[in-house]
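Sending over a structure as structure tokens; questions will come in a sec.
A single protein chain has been omitted from the complex, and every remaining protein chain is retained in its original position.
And then chain A:
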Amino acid sequence: MNPAVHMDGITKRFPGVVANDDVDLAVERGSVHALLGENGAGKTTLMNVLYGLYEPTEGTVFLDGEPQSFDSPRDAIDAGVGMIHQHFMLVDPMTVWENVVLGNEPRTWGGLRVDEAAAREAVVDLSERYGFDVDPDARIEDVSVGVQQRVEILKALYRGADVLIMDEPTAVLTPQEVEDLYDVFEELTDQGKTIIFISHKLGEALSAADDITVLRDGVNVGTVASTDVTREDLAEMMVGREVLMEPATTPQEPGDKVLEVTDVHADDDRGVEAVSGISFELRAGEVFGIAGVDGNGQSQLVEAITGMREPTDGEITYLGEAMAGESRREHIDRGMAFIPEDRQERGLVMSYDLTENGILGSQHDPPFAEDGRLDWRASRDHAESVIEQYDVRPPDADAEAESLSGGNQQKFIVGREFERDPDLVVAMHPTRGVDIGSTEFLHDRLLELRAEGKAVLLVSSKLDEVQGLSDRLAVIHEGEFSGVVDPATVTEEEIGLLMAGETLADDSVEGAAVHDAGTDLGEAGDEEVDA
């Protein structure tokens, strides 16, 4: 029997670069296939070829043994290939069934009117057939991200997709929703659908996929059955060398109180309360982690702490002094380093070179400025030292920030902030977009800062990162801590429940006493391997 999808010798060249180099991919009908690789490995390009967005320079796509030639996604859809993008394309104020049929509505009155009853009926049938728990009349804006994803899948199925391509489907989901998604995968494959999903997370490829194809530098490194490989094998295939997966932390007696947050409330930009009464304290030599699905108030909390946003209520005490209402400048001057979540909006001035970016935040302070005059020589030396220590590429202080890749931009920001000699480091997604090798290095540096007695507030959506590095771990849900747990003993399921806003019944939720977290910090949950 022919495989459902067979991509034969696909080469895709762009001017000056080969994104896919003679890639073969065979996916059996009714299986789940993971396409694994770092960013830039060519995963999305390959899938865009399959989805008709790109025409391959060389090679042929076969569906069920039939050679295909797609000029556009329209052709691919007609041939039964559906793609679910990472960012959903749904109309928020419309209902589930309206979104599913949008663009392909059943018509009456000679095509003048949408046959609403038939459309709704079709959507209900479809979701029942695949066992989706979706209310067809709910508005998109009222349903969870997991449900929205199912609506996207329904959309593809409604258009007759037999092969579903999903781009990083778990990126926006809580662990429970991820489990639900795996159930959906199973239901779909049972009914003969074929699923290809793009991922750079080893864990999910291992648990969800039947087969895994690893791409590196646009080349198929190998296709393996998920039962035959380990994480370490996959990481090595992706990176091309052996990778140390777990950061090694040592127990440490925390020191003086550095930061105390008491019942802080803060609004988001629209004036809606995003942080609803959060309290915690952070001591020198301690890493306090905050986990949670993005958009649950961690941005606003961090902004309130770093002086970017005025809290509406509550107190923030830093090194014994009340900080609420103080300027951002004051926060910097008192030794607070801040790695912002948005490196291209805030962390770097994109049109400045690295010399200029190296003094962002320190532009009034010696040795870079004296009496209001800037010392560009000292600034350049500083930038070059950050570039060298943090392996920023290209190693050129004159390179403009926008010419750097995302990971290198991030490394430069982290380097600049770590080298500020801070008392407190507020790090938001510090390794987002950074490749595994550099992530390892940044984690080591973070733990060095901890060993030097700095306090670290670590916010990350990578569960393994916060779990592995933190001494204590808080989980944030809708602006409140749904729990503060010991990262050494908590399970991923428990964190997932907390992320979804549930409370843990047993006593694994602790008050404040888990400072002596064990040496063996957290079995790494889901190694995220970013480029």
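By our rule, a contact is a pair of C-beta atoms (placed from the backbone, for glycine too) under 8 Å apart; a residue touches a chain by one contact, two chains touch by 3 or more; residues count from 1.
Criterion: contacts and distances are computed from a predicted model.
One chain of this complex is left out of the view, and of "ChsH2 C-terminal OB-fold domain-containing protein", "Biotin transport system substrate-specific component", "Hydroxymethylglutaryl-CoA synthase" or "Inner-membrane translocator", the protein name its UniProt record gives is "Inner-membrane translocator".
From the options A:Leu404, A:Leu449, A:Ile476 or A:Val490, the residue with contact to the chain not on display is A:Leu404. Contact with the chain that does not appear here is found for just one residue of A:Asp64, A:Glu105 or A:Asp217, A:Asp217. Where chain A meets the chain that is not shown, the touching residues are 14-19, 38-45, 48, 53-54, 86, 167, 171, 216-217, 239, 308, 327-329, 331-333, 338, 340, 342, 344-352, 356, 359-361, 363-364, 369, 372-374, 376, 393-394, 400, 402-408, 429, 432-433, 435, 437-438, 461-462, 528, 530-531.
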